[in-house]
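Left out: one protein chain. Kept in place: all the others.
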Amino acid sequence: MSVTDLSGGFSSPAADAARAFRQALNALARPGEIVEVSGISPPAPLGGAAAALLLTLVDHEVAIHLAGRFDQPAVREWLAFHTGTDFVPAEEADFAVGRWEELLPLSQFPAGTPEYPERSATLIVAMDSLTASGSRLSGPGIRSEAFLNLPDEKTLAANAARFPLGVDFFFTAGDQLAGLPRSTKIGD
Amino acid sequence: MSDYNFAYLDEQTKRMIRRALLKAIAVPGYQVPFASREMPMPYGWGTGGVQVTASTLVPEDVLKVIDQGADDTTNAVSIRRFFEVTAGVETTTEVPVATLIQTRHRVPETPLTEGQIIVYQVPIPEPLRFLEPRETETRKMHSLGEYGLMHVKLYEDIARHGEIATTYAYPARVSSGYVMDPSPIPKFDNPKLDHSPAIQLFGAGREQRIYALPPWTSVQSLDFEDHPFDPSRADGECALCGSKDSYLDEVITDDAGGRMFICSDTDYCARRSEGAA
Partner (left out) sequence: MYVAVKGGEKAIDEAHAWLAHERRGDPATPVLDTAQIREQLTLSCYRVMAEGSLYDLDLAALAIKQARGDLIEAIFLIRAYRTTLPRFGVSAPIDTSAMLCLRRISATFKDAPGGQLLGPTFDYTHRLLDFTLLANGEAPLKRDERDSLAKGMASQSAEPLARVSDILGNDALLQAEPTGDEAPGDLTREPLEFPADRALRLQSLSRADEGFALSLAYSTQRGYGRNHPFIGELRVGVVEVSMEIPELGFSVVIGEMTVTECETVNQFVGSRKQPAQFTRGYGLTFGHTERKAIAMALLDRALRWEELGEDNVGAPAQDAEFVLSHADNIQATGFLEHIKLPHYVDFQSELELVRRLRAEAGQ
């Protein structure tokens, strides 16, 4: 049995987590804006930004769903060590990580209730790259319009149409991330 | 204070608050419940705002704290000092320099800019609370978008007084969705919330609620076609800087009832006075 490498977390946990959260807040409050979160070296296939989000937001009070090839021992052990979280099926997830296809269908994740819309999952989607082009975004956080290379406009528009229910997204590629809350209108 | 973590709160608490903040951003105007902690200052004195600020601050921030528009009111001094000691952040009184502003009861006169965050201290986050004291009921009303009661109340004001008698904590509708309490700011400040370039976060510690407005979000004060919203202010000008547009405090100057008006926003007033000199 090989010894799992558990290094690569925040070097200065309180300050690093504060900075990572601030970037996440900026990204979700300004859908389409691409921000950088660096300084973390997680085991593959976790990227730096995805890992920083998880280390900033996840602990034993919430549970993660690892989708597809993200569900592997090195990732589990690294996240368990750094966050103390539980790993759960999609239906019980507070957070989920995976590539877009691995996370589908979105309907398997909690989407909140009319009285408690916040009881919903946040999905961290691993992408090859992020660019400010492609799907047109508008709504809260966006002055007039923004663009982001979304993987599937139709499915995401359907999620937005459920507002105030629905799931929220962080799209990540390496150390980059962009937010897409359920409040964002997608398309023209 | 080395016994305490950066910005006082433990990391576990910050994570819980940060999760709530992101949900609040994702559902603008909706009040997200959070497990507010006991803070070393009393409930009702800004514990919600302090917890939101503590969870949002980064070491590089420049913090401004105001109460009633002023940097030097005792509670503003106390909260600013708390963060100077626990987070070691730089503080300022100048709006353009601040990256994060915590406020009670005012929005600065100087327009906020992109990249800034403003944190409001909120005593009663529920705009429907004085019409319906039960949380179980108001929660249902929000989920159904059932705001008729609020309109009835405002309309009764008009019938009785000829105008809407709510002058602060004036309810507003967010992105045509939830009705929110803008905190007890004078209604004069309500228009500043609408399509603000800044991120606006609201923390109610005792009531355990966080809500938020992303930048460029529509925030419309409730009104009627025949009685449009009127962000009134005292007629008069500031005795110090001469401003005719800012929100004014009335100061009693002698026993005979003499009074003068001065800007409630001390930073705005001071910089105008300096500029004029």
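First chain written, first letter: the chains are A and B, and each begins at residue 1.
Heads up, the rule we're going with is that a contact is a pair of C-beta atoms (placed from the backbone, for glycine too) under 8 Å apart; a residue touches a chain by one contact, two chains touch by 3 or more.
The structure displayed is predicted, hence computed values, not measured ones.
Although it is not drawn, the missing chain touches B when the whole complex is taken into account. Screening B:47, B:116, B:175 or B:217 against the full complex identifies B:47 as the residue touching the chain left out.
For the chain missing from the display, the contacting residue among B:7, B:25 or B:39 is B:39, taking the whole complex into account.
Annotation for subunit B: contacts to the undisplayed chain at residues 4, 8, 10, 13, 33-40, 42-45, 47, 67-70, 72-78, 81, 104-106, 123, 134-136, 161-163, 165, 167-169, 184-188, 206, 208, 232-234, 240, 247-251, 253, 260, 262, 264, 266.
Simple rule for what comes next: only the chains that are shown with their structure count from here on.
Remark: subunit B residues 5-7, 11-12, 14-16, 18-28, 30, 32-33, 55-59, 139-140, 142-144, 175, 177-178, 197, 199, 212-218 touch subunit A in the complex. In the complex of the two chains, the subunit A residues touching subunit B come out as 13-15, 17-19, 21-22, 24-26, 28-30, 56-59, 61-62, 94, 114-118, 120, 122, 139-143, 163-164, 168, 181-183.
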